[in-house]
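Below is one structure; the comments refer to it alone.
Shown here: the complex without one of its protein chains, the others still in place.
Letters A, B, C, D and E name the chains as they come in the text, with residue numbers starting at 1 for each one.
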Amino acid sequence: MPYINIRVTDEGVTPQQKLALIEGATDLLSRVLDKDPATTFVIIDEVPTDNWGVDRDSVANRRQRGK
Amino acid sequence: MPYINIRVTDEGVTPQQKLALIEGATDLLSRVLDKDPATTFVIIDEVPTDNWGVDRDSVANRRQRGK
Amino acid sequence: MPYINIRVTDEGVTPQQKLALIEGATDLLSRVLDKDPATTFVIIDEVPTDNWGVDRDSVANRRQRGK
Amino acid sequence: MPYINIRVTDEGVTPQQKLALIEGATDLLSRVLDKDPATTFVIIDEVPTDNWGVDRDSVANRRQRGK
Amino acid sequence: MPYINIRVTDEGVTPQQKLALIEGATDLLSRVLDKDPATTFVIIDEVPTDNWGVDRDSVANRRQRGK
Partner (left out) sequence: MPYINIRVTDEGVTPQQKLALIEGATDLLSRVLDKDPATTFVIIDEVPTDNWGVDRDSVANRRQRGK
C-alpha cells in the first residue's frame, strides 16, 4: 500500500512523462519491497517556479539567469 | 491542533462538498480525540487525474476505460 | 482513491482511537464524494509535542503551562 | 538538506513575498542548524480559500463574514 | 530539483532496500525528466501498521487476518 508523492517544478511535464513516472515508481516499489501495484498510489505535484526555492532563490529567478 | 490533509482527484468537487469534508473531518477529531475545532486545520488538495496513478496507470486513463 | 493524512500530537492515541479515525475518515469520503473505501488510504502521523508549534511556542511548553 | 513546505491560502501572494519567504526560511535553517543553503528546498503551496478549513468552516466563508 | 516522498508501512525495510528505493527513484527522475541527481531528494517515511488504514481497517488488523 505505498504512497509516493513526486514534487517537481511546473515546466511542461507531458502526460506521457507523467505516465512514465507512475509506471516507474510503481515498478520500483514492486521490485524492491514486493508491494502490490493495485494498491500503490503515485501523486505528482507540479509546483510553479516562483514557489520553489533552492540556494536561497526561486527557481524562476535561477532559470532567468540560465541555471 | 490537528492537521488533516485530504487529497482527491480534481473531478468537480463542489464548495458544498468541500464544506462537508471540512465539517466532517473537524467533527471526527473532536469526537474521537476531543480536539478543539478552533485549532483544527483541514486542507483539501484537488489533484489532476493525469497526475494521480494507481495500479500502474493514471486515473485519467482509467476513466477513459470506464473505471 | 482518496488519501487522508491526519497529523496529531503524540499524546497517547490508542489503537482503538486510531481505528475510529480510519473508519470515520473513510466513511466521510464515501458519504460526501462516493469514494470507494477499498482504495481510501488514511495515514495518521503522531508528532512529538516538542516538534509541534502553535502561537510561537511548542506544544510541549504549552502543556507545561497548563494549556 | 532541509525541506521546508509552507502552505498558505491563495490570496495574492506576490513574487517578492514568495522570495522573502524563501530567503527567510533558508536563513532560519542556516542560522539555527547550520544547514547549507545550496541544498535547502523551500516549497510554497497556495491553497484556494474554499479548500482550507479552520474552526469547522472554510476560509472562503470566514472571509465573507469579515474574519 | 525533485522531491520524492515514499511512504510505506513499517515492516522491516532494510538499509539495503532503502538504498535501492533512493537509487531507483533518483534514476527515474533523471531518466524521465532529465533531473540532476545532485539535487534530487528522496525521503522514506515508515508508518506503523496501526497508523495506516485501507478499506476501513488498519493494516495491523489486516495482517492479523492474514491479508
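Just so it is clear, a contact is a pair of C-beta atoms (placed from the backbone, for glycine too) under 8 Å apart; a residue touches a chain by one contact, two chains touch by 3 or more.
Because the structure is predicted, anything quoted here is derived from the model rather than measured.
Taking the full assembly into account, the omitted chain touches B, C, D, E. Mapped onto chain B, the interface with the missing chain covers residues 1, 3, 39, 41, 43. Residues 15, 18-19, 21-23, 25-27, 37-46 are the ones on chain E that touch the missing chain. Considering the complete assembly, chain C touches the hidden chain via residues 7, 47, 50-58, 60-61.
The criterion applied here is as follows: only the chains that are shown with their structure count from here on.
Steps from chain C to chain E, taking the shortest chain of touch contacts, total 1. In summary, the chains found to touch both chain A and chain E are C, D. At the interface between chain B and chain C, two copies of one sequence, more than half of the residue numbers in use appear on both sides, so the contact is built from largely the same positions. Set against one another, A-C and B-D show the most C-beta pairs in contact at B-D.
Chain D maps onto chain E through a rotation of 180 degrees [Cα fit, steps of 5, range 0 to 180]. Counting only residues that touch two or more partner chains, chain C has 1, 3, 21, 25, 39, 41, 43. Chain contacts in this assembly follow no simple pattern; the graph is neither a line, a ring, a star nor complete. Under the touch rule stated earlier, the contacting chain pairs are A-B, A-C, A-D, A-E, B-C, B-D, C-E, D-E.
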